[in-house]
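Missing here: one protein chain of the complex. Every other protein chain is in place.
== subunit A ==
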Amino acid sequence: HPQIFINNEWHDSVSGKKFAVFNPANEEKICEVEEGDKADVDKAVEAARKAFELGSPWRTMDASERGRLLNKLADLVERDRLILATMEAIDGGKLFSAAYLMDLGACIKTLRYCAGWADKIHGRTVPMDGNFFTFTRHEPIGVCGQIIPWNFPLVMFIWKIAPALCCGNTVVVKPAEQTPLTALYMGSLIKEVRFPPGVVNIVPGFGPTAGAAISHHMDVDKVAFTGSTEVGKLIKEAAGKSNLKRVTLELGGKSPNIIFADADLDTAVEFAHIGLFYHQGQCCIAGSRIFVEEPIYDEFVRRSIERAKKYTLGNPLLPGVQQGPQIDKEQFQKILELIESGKKEGAKLECGGGPWGDKGYFIQPTVFSNVTDDMRIAKEEIFGPVQQIMKFKTIDEVIKRANNTAYGLAAAVFTKDIDKALTFAAALQAGTVWVNCYSAMSAQCPFGGFKMSGNGREM
C-alpha cells in the first residue's frame, strides 16, 4: 500500500510528491510511496479529531469492545505474519528469521497484552475531608501524534498504537521514511478489523516536514517519539512552542554492560555479543560500553573476537545468513567514520573495521579492545556492529564510569554475587537494568530511559 492512510481510506499526497523506498541489501528501489507533508498531516489530524469527538462511535464504544478490536488485529497480524516479516526483511534489512520470530512475535504479544487492559483502566475514589468525595476518571488524551524509527518499524508501530488505542485515543502515525511499508500494510488490517474511520491514520514522510508538522500541530494533544536524542530535543521544543502538548520520548543510549570476573563467562560473552550485534547493532538499548573486570579481560576479549568472526553476511531473506545490511548510506558512512576515529584515537581494532561486499550497506562485525572512556567510540552512539571493550578494577570506579554519560536507557551487570547484583541494580542510572542477561524484554515490563535517553514509559 504505497498511499497515505486517513479515515480508513487511501490518499495521494496533497503535493503530489512521492519518495522512493530502497532495499538496503542491494540498494535497489522497492517502490515509491506518497510523501506526506504538513497539508497531509492536517488532514489526518482533522480525521483523528473528528473520530475523537464526544458521541463518536469510538468514544461511545465499550472499553471491552476496544479490547476485542485489538485482539482481532492481533489475529490478523498472526495470519499475515509471513508477509509482514518478509516486508520487514526487504525494507529494513532485517534478518527474516529475526523478523518472523522476534519482531512479529513481540507485535502479537503486545497487541494481546494491551487488548486485555482496555477494560481494566480504573480510576480511584478518594476519601476527602468534610462532606465531599472525589472520584477520578482515567480518560484518553485525544489525538496522539506518533513518530517512529526505522530499526524496528513494526514493533515500534505496535508499541505506539496499541497502548494509545487501548486507552481510547486516536492516532496519527508517521513511520520512518526508510521503512514505511509494514506500517502502511497495518493500515489495511486496521480497516479490515473495522476500527472506526479516523481512529488510526498513517502518514509516511520525512522528519523535518511531516514529523515537524505533527510536533508543531496546535490540535495534537500528545506526541510520542522514538529516535535520536537530537531530534527528541526538537520535538520537545516544538511542543513548547505550539500548544504544550504532552511528550514522551524514547531516545538514544550508550548503555553500559558490566562483566565481573565471577560471572559465568560463556553466558556473559554471548549476552554481551548479542546485546550489541543484534540487528547489526541498530538497537537503542545496544550494550555499547562493555566494562570487563581486569582478571578476565584478555580472555573475554579473545572469546568476543572469536564469536564476532563467526558471521555469515548477506541477503537477510536467505536462511543461514546471520547479519544483514545497515539501514542506509548515511548510517553506513557514519559508522565507518566512527570506526576510523576509534583507530585514530588509539583503540585496538581486533577484527572487522570496514565495509563488506560490493553491494548494499554491509559492515563487518567489528571489535575494539583497549578502549578508554574519552574516545568518541566510548561516548557517541554508533548504532552499528561495533563493540567496545573496556577494562575496570573496582566496583566504585566502574559505577562512576558507567554512569558518566548523558544517556540512561539500559544497563546490565553480570555476576554470580547477589550483593553485587543488587548494589548495581540500585546504583546504575538507567531505565532498565538487566542482571545476568541482556535485551530481555516483555510486554508486561515498562521500558524507557533516564536522563537524556528520554522520558515516559512504553509497555
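As a convention for this text, a contact is a pair of C-beta atoms (placed from the backbone, for glycine too) under 8 Å apart; a residue touches a chain by one contact, two chains touch by 3 or more; residues count from 1.
Criterion: contacts and distances are computed from a predicted model.
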The chain dropped from view, which UniProt name applies: "formyltetrahydrofolate dehydrogenase", "6-phosphofructo-2-kinase/fructose-2,6-biphosphatase 3", "Guanine nucleotide-binding protein subunit gamma" or "Proteasome maturation protein"?
"formyltetrahydrofolate dehydrogenase"
Using the touch definition from the top, which of A:Ser15, A:Ser56, A:Ser97 or A:Thr267 touches the missing chain?
A:Ser97
Contacting the left-out chain in the complete assembly, out of A:Lys29, A:His122 or A:Lys310:
A:His122
Residues on subunit A that touch the omitted chain in the whole complex?
64, 67-68, 71, 81-82, 96-97, 100-101, 109, 112-113, 115-120, 122, 133, 318-320, 418-419, 421-423, 426, 443-444
